[in-house]
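Here the complex is missing a single protein chain, while all its other protein chains stay put.
Labels A and B are assigned to the chains in the order they are written; within every chain, residues are numbered from 1.
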Amino acid sequence: MSARDEIFANIRRSLGVKGNETIRKQIVQDRLERAPRGVIPTRGQVSGEERIALFKTMAEASLATVTEVSSAADVPQSIALFLRDHNLPATLRMGDDLRLKAMPWGETTLEISHGPSEGGDLNAVSHAFGGVAETGTLAMISGPENPSTLNFLPDNHIIVVSAKDIASDYESVWNRVRFAFGKGSMPRTVNWITGPSRSGDIEQTLLLGAHGPRRLHVVVVREQ
Amino acid sequence: MNVHSTSPQFKQNAARALHDAQLQKALNNVKQGFIDKRKAAADKLPEFEALRDSARDIKNHTLEHLDLYLEAYESKVKASGGHVHFARNAEEAREIILEICREADAKTVTKGKSMISEEIGINHYLEANGIRPIETDLGEYIIQLRNELPSHIIAPAVHLNATQVEQDFRRVHTHLDAKRDLSEPVQLLTEARAVLRERFLAADVGITGANFLVAETGTSIIVTNEGNGDLTQILPKTHIVLASLEKLVPTLEDASQLLRVLARSATGQEMSVYTTFSTGPRRSGDADGPENYHVVLIDNGRSSMLGTSFEEMLRCIRCGACMNHCPVYHAVGGHAYGWVYPGPMGAVLTPSLIGVDQAGHLPNASTFCGRCESVCPVRIPLPKLMRHWREREFERHLTPASVRSGLSFWGFFAKRPALYRLATRAAMAGLAFAGRQRGRFTWLPFSKGWTKYRDFPAPQGETFQARWQRERKGKTA
Partner (left out) sequence: MRPSVGFAAVKLLEDAGCIVEAPVQTCCGQPAYNSGDRGTSKDLAMRMIETFKDFDYVVAPSGSCAGTIRKHYPELFEDDPNWRTKADALASKTYELTSFLVDVLGVTQVDAAFDGTVTYHDSCSSLRELHVKKQPRKLLASVKGLTLVEMTDSDVCCGFGGTFAVKYSDISGAIVDAKARNVDATHAPTLLAGDLGCLMNMAGKLSRDGKPIAVRHVAEVLAGMTDEPAIGLAKDVGRK
């Protein structure tokens, strides 16, 4: 018997499953179809300004920095300012995200490069698929638009998120993922990011910038 | 063959740990930090207790339908272009992993933190076959340099102090300036980051564990704070996920429920920094990500735990809260337990995986204080399950003879009230008389364990029942 078959046989024997499994199969099918939400914390169940404010508070609690701009056109200047304020070089790497590409980077002196990171980039910008107010978390989706390497290799990671994409809870983000990719399908990688990289492995002292970015900066775009 | 165990020598291990000054200093870091942070996070979320119930129920439901969810998961992984391998035990898992590494012509393999990889001892196996495994979680990296097992399931190097890490880095990173300053933890971190960055970029295969597997989508989930797990899986050409069978959950919603209790219970964070959902290899047009995606599903004893009283242990999500709150773990640390999984969860799981004859001490080395159960995010009744192991040991006559004979001696009287009354009266009177001068004993026969560390208080002399009979029954009779 193959390992697979023996494992399944052993599971069924241990569970006492024999013969007709119609009901069990129905229960499983039903759960996979319905995907019940369970207990959703009320904390995130706010809307409008309150939700944006909660997102900001929670993201900052995770040691990210957050700034707001009133339109996408203001993003390049805001990022240029952030880099200058932190004495960081005026370079920026990004993927092929159309929203980012449409921004007026030419109005800044930033040196822009495109494509995934190969490890040498200090600064990168990505566009989030969405945000979650409950914990100040950003949801990133892999693809040519926003390569996953940009989330992890640069020292300073800047994430742009549209205010309208900031949801109350993770479940709302999953609904959008299903709408975009089809029920039961996923992009290669979804990254939830909550703050900059850290480690407490040496004497349980919190240190930022373990392997991923030392800084996480979030730019919330308010326009609809 | 699983990784070698020193669990039979638990008592000696513990005695050594209690006299290890470095260890005792390091353990102080566990005692308060984790506990306070978890409590603050739980207090901040009014739904936390309801989420614990929800988490327990999700795991129970999944385990009861594990065969079906596994099938669903397997077909989804395949549909997304990934491969699923089944391994009955550690040997099979190691062979499968080696085969995949050979196919990838791998020279070096980066690794994210994975307890199942410790369980199957993959690192030594790969090394013996000419492939270099590199642990990338900072704590795991440190203990790999020391050739040690993790002493904690989420803080593998918690038994070490910064000065010890400095010594290891100086010993191993010989290409760096010998006069460099490493006196601050942040300098150690920065050095490890730089050394490991090159390894990440050069690795041929990346191996991660999985915190959860999602049946709905064929997704594997890892949770880290460092980002090492992500660099491990997106940079090399091949990503191997190692997971034991019980990591499965039905849907993304179910995973989200469990994620809400995981970080809060583990480190007291609202959410870990990086929660990564991976499904299959890179898609056409993707600019990065692995070209090959393999999942190795490992049984290694789990399927036999289903349907037994130890099934509840399969709910464990490896948060470490039980050991963070355990007075025994605080006293002796994780290595004393002698195998991969320490603390209360190890005391229940280890006998299931390597046999109670090997790990019999572990479920006995508990005061049953119940603090572990009180913080377990999936409400595993850990003391009850340790007691079940004690019952198995008693049935199989593995309980030490001294304990057995003491129990049967005491039981003989306890089942005979009249005799019990006489015996306790005699014992109390005798002890009280002998101890009347000082009120305590510094030594008593058959009580060496007790009197080694503390006195034995002398009783008052009479039993409650005797005095009750004398004072009350005398009046009414």
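We adopt the following convention: contacts are C-beta pairs under 8 Å (C-beta built on N, C-alpha and C of every residue); 3 or more make two chains touch, one makes a residue touch a chain.
The structure displayed is predicted, hence computed values, not measured ones.
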Omitted chain: which shown chains does it touch? B
By the document's definition of touch, the residue of B:46, B:417 or B:430 touching the omitted chain is B:417
Contacts from chain B to the absent chain lie at residues 11, 14-15, 18, 327-328, 330-332, 364-371, 373-374, 384, 387, 389-395, 399-400, 403, 407-408, 410-411, 413-417, 420-421, 428, 435-440, 442, 447-450, 452-460, 462-468, 472
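Assume only the chains that are shown with their structure count from here on.
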Mind listing the chain A positions that touch chain B in their complex? 2-4, 6-8, 10-12, 14-17, 21, 24-25, 27-28, 31-32, 35-43, 58, 61-62, 95-96, 115-116, 118-119, 134-137, 142-144, 147-149, 151-153, 169-171, 174, 177, 184-205, 207, 209-213
Over in the complex, which chain B residues touch chain A? Could you list them? 26, 29-30, 33-34, 45-47, 50-51, 53-54, 58, 61, 64-72, 76, 80, 86-88, 92, 136-139, 142, 155-158, 160-162, 165, 185-186, 188-190, 193, 196-197, 200-201, 215-219, 225-228, 230-231, 234-235, 245, 250-254, 256-257, 259-260, 267, 269-283, 285-289, 297, 299, 303-308
